[in-house]
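Some chains have been omitted; the remaining ones sit where they do in the full complex.
Chain naming follows the written order as A, B and C, and within any one chain the residues start at number 1.
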Amino acid sequence: MTNHSIRRPGRPYTGAGLLGAVGRARHLGLVAALALLAVVGLVTVPETFATTSNLVTVLALAATIGVITVGMTFVIIGGGIDLSVGAVMALASVWATTLATQSYGPVVMVICAVLVGTGAGLLSGFLISYGRMVPFIATLAMLVAARGLAERMSDRRTQLLQPGNSALVDLSSGRVLGLPPIVFVFAAVVVAGWVVLNRTTFGRRTYAVGGNPEAAKLAGIDVRKHTMLLYGLSGLCCGIAAVIIMARTTTGSSTHGDLYELDAIAAVIIGGTLLTGGRGTIGGSILGLLIFTLITNLFILNGLNTSDQLIAKGLIIVIAVLLQRRSLRSRTQRDP
Amino acid sequence: TGNEPQAAVSSPAPAATEGNDVPGEKVVIGFSAPAADHGWIAAIAKNAEATAKRYGDVEFRPVQPTNDVNQQISAVESLIAAKVNALVILPNDGQQLNQIARRASDAGIPVVNLDRVFPDKLSYRTWIGGDNYGMGVAAGHYIGAALKEKNVADPVIVEIQGIATLPLTQDRSKGFADALKTYGFRVTAQQDAQFTVETGTSVASNLLQAHKKIDALWNHDDDQGVGVLAAINEAGRNEFVMVGGAGSANAMREIQKPDSVLKATVTYSPSMASSAVKLARLIAQGKGMGDLVENQVPQSITLASETITRENVERYLPLGFES
Amino acid sequence: MSELLVMRGIVKRFPGVRALSGVDFSVRAGEVHCLLGQNGAGKSTLIKILAGAHRPDEGTVTLGGEQVRMAGPPDAIRLGVATIYQELDLVDGLSVAENVFLGHEHATFGFTRRRAANRAAAALLARLGHPEISPAMEVGRLAPAGKQVVSMARALSHDARVIVMDEPSAALAHDEVRGLFRVIRELTAQGVAVVYISHRLEEIREIGDRVTVLKDGRTAAAGLPARDTPTGRIVSLMTGRKVEYVFPPRRVAAFGAEVLRVEDLTVPGVCSGVSFSVRAGEIVGLAGLVGSGRTEIAEAVYGARGSTGRVYVDGRPVRRGGVKRAVKLGMGLAPEERKAQALLLEESLARNITLGSLPRYSRLGWLDRRRERADAAGQIKALDIRPPDPDRPVRTLSGGNQQKAVLARWLINGRRLLLLDEPTRGVDVGARAELYAVIRGLTDAGIGVLLISSEVPEVLGLADRVLVIREGAVVHQADAADLDEHRVLDLVMAAQDGTPHKEEPGD
């Protein structure tokens, strides 16, 4: 309508077409860090780094935590945190690989994993929104309980996929357009997450609930229900991640996903999402995750020794964040 | 106990294998193992590397150790992509890494499976590892015999496991229980620690409270054993016999002390990593094992679990790893 | 008389905005110097520079004849400038005394002397006329007015030459402002210079000596006599045009059907047995003192607060189901603390405006962002929100414009009933007149309005009917035309000795 009249000239309306550009600017530091890592890869291990198979490896490795990171981004933008992701993924993988479930075939297994994940997420969400528990504690309790339950169910053993269910394994070892299907699953989750966050009322409400829950409530948003759904969403992502990890390892196990919560949260925060909620992007989280994955990959290719890797990783995190901060600061200057 | 000057890499002197040690064609050996976050695994990684370095014809390519299966899969993938001549893999979990090992084998890369076994024989060329069940059996026999000798009826036997979710832990416990059964004994209490000193201390100090009188204690791992011993000393308890596991140099020195509760340890030697690298080299170069008649390296080699006591500890000390 | 404080050519730029572009400002010892200007004129920015919280891009500050350069708030405090900030700057988790002396605690070798601090704080509070506030109480448990008093006590706790007060009366009730003025007079008698910012012209007339007017980050006029300058001149200096500071005419036509009906509303410990109704096209004002429970009544009506009793909108009950149902039935609340309760400060203006009406722009959850923006832009234009940039984060808007954004949220959404809690708090004269017109315009469109305001003239001028609330009960109800300010003040402050005020039937 008459929008052009009220826009300040020098500051173009960030419409859909420009969103990319803004996104790029916002994540400049991350992209720079990623590029830097790529250059390091090309210089140190030119013959292995830039091969298709290595890139596929990186993406396949990123897929599991990547899917979880998408859910985590929602939860953190919504002002919460989910420590239970790794454990819930493990529980879902164990539940889906019990002999009873396996007897129904791969489709039921996938449904089972997704349902278990979503259910566990909704339960955490219920404790948080209706039980008024602090997210940190509620999801910590869920972490502990889900691992315990997974150990019980599996009798602490690794549960192999039955030969009849090898269709699931094809998700990882098969190739579609030269890529393993799990990479497409990962991509689909990322795209879906982006769309939901940026193009739907659910996403818009997520920012509101995280940014100012009181205001959201008074604006007529059912903050509690929404909060519960956010954790349900995170659980759903854990269920999908469980399918990926089953495909990759051909097993369900209570040990899967150990400390994934830290990696996922770190990726989200490096990606520029605030732990206080209300701000953040899926793109940033995924960039953050790719940086972590690429660091690992480079270390592997270069055969660095672990202790040095850890030290280097610490330094790289600091540098990436300082880079990003610099690029942010130059955009929005602050007072002293 | 990294304070002592590093003992020589624990691998048998290359006497009879002289012929095999002469340089052959150049081979690249990839190596992947869990994160070296405790002494035994650290010794594994060090032994493998040191052994490889002794051969001019071996290019050793270790990848980032990790405790995350997902990452180990990627690490092995990258080794396959690099087309190494042989792979030595100590998987975090044999079943979870089976698929990727199988892929390596299918790609024509011989896999030497170290310690934790892959369920699918098509996934590896040769398996070499310790005898977890046998370890439990050895510990059970030592304790059973000691208690029988003292004529203890209905003894309190406590077991401190390593990481409970590992199949090797379950094997050890089963062997222990089976051996004890032959004496008519059973395990009174069982708790698991994380293979680290500190978890050893906390689990042990709680267990010592739960049982005011203990007759025997088996601790699966000498690394966490340092912590278990610290807790025992702190509580001032010495009424029982303690048996360790793995055979660290530190445990052996402890066994040498007459007043220590640690009377024995059952071996699970990280020297297997040295052997695994040697085997990988031989396989990649198409050689057999010198002492054997066969032209090729055997399909599986199980190390014996030996019991180290004060009587024979001198002999084993040079093989002990520094935890 | 010589100038104690002189600020010359002050320029301050924020990313994308020039908040101040050359301000001159000077204050004498012992005077109350009022700073006036529209929302966003740069008043708060100027005094933050004086307080060391912002560093000026250009310009000089001279204090007592010496040019000073302040690297941060501690420098300003050391130089004798104490500030009461517009945004409450207290720490909820600390006690009153600890807040008062934060940064300059009573301490020996780092160990606090709490008894001494409590005594000193109690003395300051008593001086401010609030001996009932305990120095050991946690500040988070105080009502906004109490917090304002603590802020003032903090400013007094410094041995200051200049005390700056940025809208100190915004959260205060009528009689509390009186107490504030008494303290200000004491201070000026001791030779302290007071810089006083307020949007209430009556206050300026009463307490001020001289007036400086800011407009668009420049000094429009300096050193005008506070009592004698005609209102019209001040307003036109501020706004650049002539604004009639009058209330729009009441509707004479009959009101429509009952939009809101409240029966026997009880919030435990706050109010009990409150019943009233609002008709289409009617503005019902709630008059009362701070703490009389007006906010709670509005929140309970809105479903945001646990209560018993019955609430109907257009005859349909609003109970259980909370705010969501209230919004669905056509209610909208502009809460009292806009930053804490209404705004997503980091989000854009447009997104804040459409927050209450997302379902309008969604089909199966999918947002029609084009229509959303268009509507938001329409409201920005209609309410003249400045700057009219829908993408600007709300955080960077001035207080009055933020308030307009909150109103816009509900205007966009075709409400049946609006609950406005202190809608003009911190809003400048010009914008205030516009808001009055907007609110009146709403009722012309058949919307019912429940208006809460601590400014009695505002309630009387804008409302059609007034309910007087005292201690959580409706003690009087009458047409606004039949009441005057004195009568209302009598009613709200009546002693508790079984006052003879009878409840009169409405209309």
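The rule we apply is simple: contacts are C-beta pairs under 8 Å (C-beta built on N, C-alpha and C of every residue); 3 or more make two chains touch, one makes a residue touch a chain.
Bear in mind the structure is a predicted one, so any value in this text is a computation, not a measurement.
**Q** What stoichiometry does the whole assembly in this file have, expressed with the labels used here?
**A** A x2, B x1, C x1
Throughout what follows, only the chains that are shown with their structure count from here on.
**Q** Using only Cα atoms to place each chain's centre, name the chain farthest from chain C.
**A** Chain centre farthest from chain C's centre: B.
**Q** Going by C-alpha centres, which chain would you call the most central?
**A** The most central chain, going by mean C-alpha position, is A.
**Q** Nearest whole angstrom, what separates the Cα centre of chain A from the Cα centre of chain C?
**A** Distance between chain centres, rounded to whole Å: 43 Å.
**Q** Quick check: how many Å separate the C-alpha centres of chain A and chain B?
**A** Inter-chain centre distance comes to 36 Å.
**Q** If you average the Cα atoms of chain B and of chain C to get two centres, how far apart are those centres in Å?
**A** Once rounded, the distance between the two centres reads 72 Å.
**Q** Quick check on chain A: which residues sit in contact with 2+ other chains?
**A** none
**Q** Can you list the residues of chain B that touch 2 or more other chains?
**A** none
**Q** Using the touch rule from the top, collect the residues of chain A that touch chain B in their complex.
**A** Against chain B, the touching part of chain A is residues 48, 51, 53-54, 57-58, 60-61, 64-65, 151, 156-158, 160, 169, 172-173, 245, 248-251, 253-256, 258-259, 296-297, 299-301, 303-306, 309.
**Q** If we count contacts the way the header does, which residues on chain C are in touch with chain A in the complex?
**A** That would be residues 14-16, 53-55, 71-72, 302, 304, 322-324, 326-328, 333, 335, 340-347, 351, 355-356, 358-359, 361-362, 365-367, 369, 373-374, 377-378, 380-381, 387-391, 409 of chain C.
**Q** Can you tell me which positions in chain A touch chain C when the two form their complex?
**A** By the definition above, chain A touches chain C via 1-3, 5-8, 11, 13-14, 16, 199-202, 204-205, 207-208, 211-212, 214-222, 278-279, 331-333, 335-336.
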